[in-house]
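Removed: one protein chain of the complex. Kept in place: all other protein chains.
Up next, chain A:
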Amino acid sequence: MATHAGGLTVTAPEAGVAVRIEGLVRAFGGRKVLDGLDLSLRAGEFVAMLGRSGSGKSTVLRALAGVDHDAGGEGVLSAPDHVSVVFQDARLLPWKRVLANVALGLTGGDAEERARTALAEVGLAGREDAWPVELSGGEQQRVSLARSLVREPELLLADEPFGALDALTRTRMHALLARLYERYRPAVLLVTHDVDEAIALADRVVVLDGGRIAADLAVEVPSPRRPAGAEYAALRERLLARLGVDALTEREGDLPESRYAPHD
């Protein structure tokens, strides 16, 4: 895994734990974005993270991925050795064909075969020799999922991975991610701004606000999680309230400024 910026105590997670963050402070130029954040994920747990734009969601993921060299701060951080990241842009190398993108950095004689299998799993068998530019946005993101999962990560970090896709494609990607999660069982930390996406996919939803976890709610909505039914509506309402949006104003498409003030 990549090396971490100074100020962090990095340890290996104990058994059964995928992520442990304690008192994480991340600051840019003296401005604290994360301010004593605590967050844990059990091995194989699927957690969605909500939060307003600029609340520091990407900063948390970058700390876990070990690519936050420009941040300062302190805290204790445990993450497994095998971490994969899915970015909002699929981030495929345009000069490599699809199969080579999935196999990028894999070692061993069976690397290509594993990449082929992963591509088939995301429904892209037959597109191995395509250039990334020849794929649609949804297909590119599926390649990126294949590239992440072929490494069999213990922790999958996804930063608004479906944010750039149209609604229909996004729904299909939800089903795909749910299926891949069942198959590979990594712990997942999914950053999203879509409350319905969070409820549909996660075991637990956390809300980031004021540099800390402001809400931590288990999703106890019976499967399949369709946006109907009392439990779903209640959870959705609580999450939206935590984000400073209540269901009524959201419906009117009018978000009063005062509600954007930090909660604490």
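Rule of thumb we're sticking to: a contact is a pair of C-beta atoms (placed from the backbone, for glycine too) under 8 Å apart; a residue touches a chain by one contact, two chains touch by 3 or more; residues count from 1.
Note that contacts and distances are computed from a predicted model.
The chain that is not shown carries the UniProt protein name "ABC transmembrane type-1 domain-containing protein", picked from "Lipoprotein-releasing system permease protein", "Phenol hydroxylase", "Xanthine dehydrogenase family protein subunit M" or "ABC transmembrane type-1 domain-containing protein". Contact with the omitted chain, checked across A:Leu93, A:Ala218 or A:Ala233, is made by A:Leu93.
Per the touch definition above, the residue from A:Glu113, A:Glu134 or A:Glu231 contacting the chain not shown is A:Glu134.
Touch with the chain that is not drawn comes from one residue among A:Leu8, A:Val85 or A:Val143, which is A:Val85. The chain not displayed touches chain A at residues 1-2, 65-67, 83-85, 87, 89, 91, 93-97, 104-105, 131-134, 147, 151.
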